[in-house]
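Of the protein chains in this complex, all but one are displayed in their positions.
What follows is chain A.
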Amino acid sequence: MKFIVSLSFGVSLIAAPSFAKDVTIGLAGPLSGPQAYFGSTWHNGFKLYIDKLNAAGGVNGTTVKIDQEDDKADPREGTLVAQKFCDNEDVVIGLVNFNSGVAQSTLPIYEDCTLPTMTFGSNPALTQQGYKYMVRPVANDFAGALLPAEYALQKLGAKSAIVVNDKQVFGQGISEIFGKNFTAGGGKLLDTLSVAPTDVDFTAVLAQIKTKNPDVIYLGAVMPQLALFAKQMHEQGVKATLLVPDGGYTPDYISQAGHANVQGSLVAVQAPPMDASPAIADFAKQYKEKFGSEAGPYSIYGYVQGQILEAVLKNAKGLTRADMNTGLHNVKVDTAIGHLEFDDVGELKVAPSYLYKVDGDKFTLIGQK
């Protein structure tokens, strides 16, 4: 194996002489299924930046190609895509896996074939496993679950909470972190409940929650379970404030749960509002012109990943996977969401996170960090 790796490494060195004119970036995310909205709008943000970059002649004469694949938010699909990217020598960076559960399975494959990735899955454990070929250009769940806990305690004056999760890598991880933050801040965690990830009926769990009468409920799950839970929570007469992670940051959350059922619900997400700064507003305008619809919650991160890639290419000595990996870990770049650089394990040194409240048909920003 070592021999093959070093051999292919040598081949790729020979095969990537200085006159190479393009690099391929592998994109993997959910493009179909309930989470397709997140995956495709995230990738679109990246495409928007890359198209601009290529139109301007590329970086130092190098243009960027895109190989976009659907991982269906499913680890089994994700690993197939990972293997495909690994086997394609033109792919030098992977912009991969929206879901922590998928990233958990694909990162070892990327590590094995020394393909550097910008991983989007936000479970904190991903960067703790010693991977040398990954960076995470987005806040992890430590940040994502800290803000809502602080807000619930300080602004809502909540004393008690119940945590519900869907037993998946992301949902369970982020809800446990919320629980820890909530107790550390002086709140009381009444109970932790779990549901099956494919459940649609939460009435029995909710009727049980009602008897405990918590001030807030934190639900660590994804769509469409978030909307189903919010709707049934209202119908079962549970009066607590519902806090949900980033999956709820979509118009579907409001429309599928029913307008009246989600008012006042809080959504914690890493994405800034589209009018947060002139740079972001400008991005939102370009996005709408190009794709004919409003930018998605993570489109801005796709765009920022384009900016990171540009900086990496600008300073790279060559175009091999190894060069890209060194470049990614040492990048220092001013992006649309601020200055970004990575620490030793590939985590952002400063990671922005935001908290929104459902207000009518919109999400209103009520806190940020």
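FYI, a contact is a pair of C-beta atoms (placed from the backbone, for glycine too) under 8 Å apart; a residue touches a chain by one contact, two chains touch by 3 or more; residues count from 1.
In this section, contacts and distances are computed from a predicted model.
S.K.: Quick one: the chain not pictured, UniProt calls it what, "Lipid-transfer protein", "Peptide O-xylosyltransferase", "N-methylhydantoinase A" or "Branched-chain amino acid ABC transporter permease"?
M.R.: The chain we cannot see is recorded in UniProt as "Branched-chain amino acid ABC transporter permease".
S.K.: For the chain that's not shown, point to the residue among A:Gly58, A:Gly185 or A:Pro224 touching it.
M.R.: A:Pro224
S.K.: One chain isn't shown here. Among A:Asn88, A:Gln154 or A:Thr203, which residue touches it?
M.R.: Final answer for the missing-chain contact: A:Thr203.
S.K.: Out of A:Ile66, A:Leu80, A:Leu156 or A:Leu193, which residue would touch the omitted chain in the full complex?
M.R.: Residue touching the chain left out of view: A:Leu193.
S.K.: Residue by residue, what part of chain A touches the chain that was omitted?
M.R.: 32-34, 36-37, 167, 191-196, 198, 200-201, 203-205, 207-208, 210-211, 223-224, 227-228, 231-232, 235-237, 252, 255-258
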